[in-house]
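Reviewing the structure listed below.
Every protein chain but one is kept in place in this view of the complex.
For reference, chains read A and B in written order, and residue numbers begin at 1 within each chain.
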Amino acid sequence: MTTAMAISLQVNGERIDAQVPPRLNLADFLREHLHLTGTHVGCEHGVCGACTVRVNGEIVRACLMLAVQADAASVETIEGLSDSGEISDLQTAFSDRNALQCGYCTPGMFMTAQDLLKQEAEPTRERIREHLSGNYCRCTGYQAIIDAVEATARLRGKRTA
Amino acid sequence: MKASAFAYARATSIDNALELLAANGDRAKVLSGGQSLMPAMNLRLISPELIVDISGLVQLRGIVVHGTMIRIGALTRHVDILKSHEIAAHAPLLRDAVAHVAHPAIRNRGTIGGNLAHADPASELPACLLVLGGTILVRGLSGERRIAAAEFFRGIFQTALAPTELVIGVEIPVMRKTSAHFFNEFTRRHGDYAIVGLAAQAEVEKGVFTDFRLGFFAVGDRPILARAAGILLSRAVTPSLISEASDALGVEIEPQEDQQASAAMRRHLAKVLLARAVAALLGRPELRHAGGAV
Partner (left out) sequence: MTGISGKPEPLSMLDRPNSYIGKSVPRPNLARLMQGRGLYVSDIQLPRMGHVVFVRSPYAHAKILSIDAGEARVRPGVIAVVTGRELSAVITPWVGVLSHLKGLKSAPQHAMAIDRACWQGEAVAAVVATSRALAEDAAEAVLVEYEELAAVTDMRAALDPSTPVIHPLLGDNLAFERIHDTGQVDQAFADADEVVEANFVFGRHTGVTLEPRAVVADWNVAEARLTIYQGTQAPHMVQNIAALHLGLNEQQVRIVCKDVGGSFGIKVHIYADEMATYALSKLLRRPIKFVADRVESFNTDIHARDHRCKGRIGVKRDGTVTAFEIDDLTGIGPYSMYPRTSAIEANQVVNLVGGPYVTKSYRARARVVFQNKNVMCQYRAVGHPIACSVTEGLIDLAATRIGKDPVEIRRHNLIPDDAYPCGSPTGLKFERLSHHASLEKLLAMMDYKGLRAEQAALRERQVHRGIGIASFIEVTNPSAAFYGVGGAKISSQDGVAVRLDAQGSVICQTSITEQGQGSESVTAQIVASALGVSMERVRVILGDTDVTPYGGGTWASRGAGIGGEAALQATKSLRKNILDVAAAILQSSPDELDIVDNGIVNMADGVLRIELKALARVVYFRPDTLPPGIQPELMATRHFVPREYPFAFTNGVQASWLEVDTETGFIKLLKHWVVEDCGTIINPQLVDEQIRGGVVQGLGAALFEKCIYDERGQLTNANMADYLVPMSGEMPDIDVGHVVSPTLESELGAKGAGEAGTAGAAAAVANAVNDALRPFGTVVTEIPLTPQVILTALRRI
């Protein structure tokens, strides 16, 4: 059966029911069917990180997952993380530091940076570089991004201290 | 790059998956983590007619210690291995190796079963299984098989797995308290495929190796347990002994040539790793540069 299959999932807290062909990957489902175009496509082979989203709380490459595999899952995209306020401090830090230029890698960077900050309270610059080492940026040369993530970590540390 | 159309079946049980594989033969591909399968399909390097998705078979996920053995279910993800207390305590080599697998988003989906079945010669886990003396548990419709790691990896993307079989788990012995391990690989960038890598486990008594297992990867068409390790057993380790082992290693491996490295370069890097492993395991940093690698 290559015909469409029914899936039911949560996307940014909203219940979505859809009919999708099995070969449709999660990135294309989000972009083309749900018009959530903040998740970007850069390579379609899992290397560049532009398509990074959260599935059941964990970051994944949306281009390497089938939409049908997201059935019954909770998917969060950049739009959701942004609207909920979860990354507002990261966004402020990125803006202040100009840690984005063209903005294409930025949703994936936020996803991955937030993933790190949830796991480690005050990562070193080396740890930040390592965790982001699978997210390609061609514009910034990375330093501003590392600065912004580091600054956010420090501020979060102060808030919880 | 969009994958060709395919039919999709979500396996409801292991038997159901096996039935689907038996019925469809090489027209079907198994989907577990998808981190190797999906790129190949997106690039249209392969165009299976049926995808059998086993990722919902939760019974295949998990890490359990039974006495002197650790059993890891095939659908256990790299991230699960990375975060597992059991692995950290009883098989830290595996944890160190998994930290080198790609990037966090890949590790959140990629599975050990998928990784071993894929058998990329540059992959970390097959070499670890070899070094740890692991066993791959395989099931087909006719029953279960236990395949020693040494017999499982047959060539580039080739294993002893039949097309109608599934990897359902691995068993590795709990590490001895006295064991030491070493893991390193050379990559151009964090998370890249290894140009050359080494997973090693050893028993050291009074500065002498009483057991030494060297699992090299990306040095041939499959991971290799270097016989050269034997040269370093039960003898005082000197730079010239390392040299001897290094020469033997150079003859033993048949590295591939590709865009990252020539065969000669891989051979050279393997020797460098050998010396570094010996130095680290014996706590003798001066031995790092021994063995003709300089």
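Heads up, the rule we're going with is that contacts are C-beta pairs under 8 Å (C-beta built on N, C-alpha and C of every residue); 3 or more make two chains touch, one makes a residue touch a chain.
Nothing here was measured: the structure is a model prediction, and the numbers come from that model.
S.K.: One chain isn't displayed here. Which of the visible ones does it touch?
M.R.: When the full complex is considered, the omitted chain touches A, B.
S.K.: Which residue from A:Gly57, A:Gly103 or A:Gly157 sits in contact with the chain not drawn here?
M.R.: Here the residue in touch with the unshown chain is A:Gly103.
S.K.: Spell out, residue by residue, where the missing chain touches chain A.
M.R.: 23-24, 31-32, 35-45, 47-48, 50, 77-79, 82-83, 91, 94-98, 100-107, 110, 125, 128-130, 132-146
S.K.: Touching the missing chain, which residues of chain B?
M.R.: 1-5, 43-44, 186, 188-193, 195, 259-262, 264-265, 267-269, 272, 289, 293-294
We adopt the following convention: only the chains that are shown with their structure count from here on.
S.K.: Express in whole angstrom the distance between the two chain centres, defined as the mean CA positions of chain A and chain B.
M.R.: Roughly 29 Å, centre to centre.
S.K.: Give the list of chain B residues in touch with chain A in this complex.
M.R.: Touch list, chain B to chain A: 1-8, 10, 31, 34-35, 38-39, 41-43, 51, 53, 55, 79, 102-106, 108-109, 189-191.
S.K.: List the residues on chain A that touch chain B in their complex, please.
M.R.: Spelled out, the residues of chain A in touch with chain B are 1-2, 5, 21-23, 25, 28, 44-46, 49, 52, 58-61, 63-66, 68-69, 112, 115, 130-131, 133-134.
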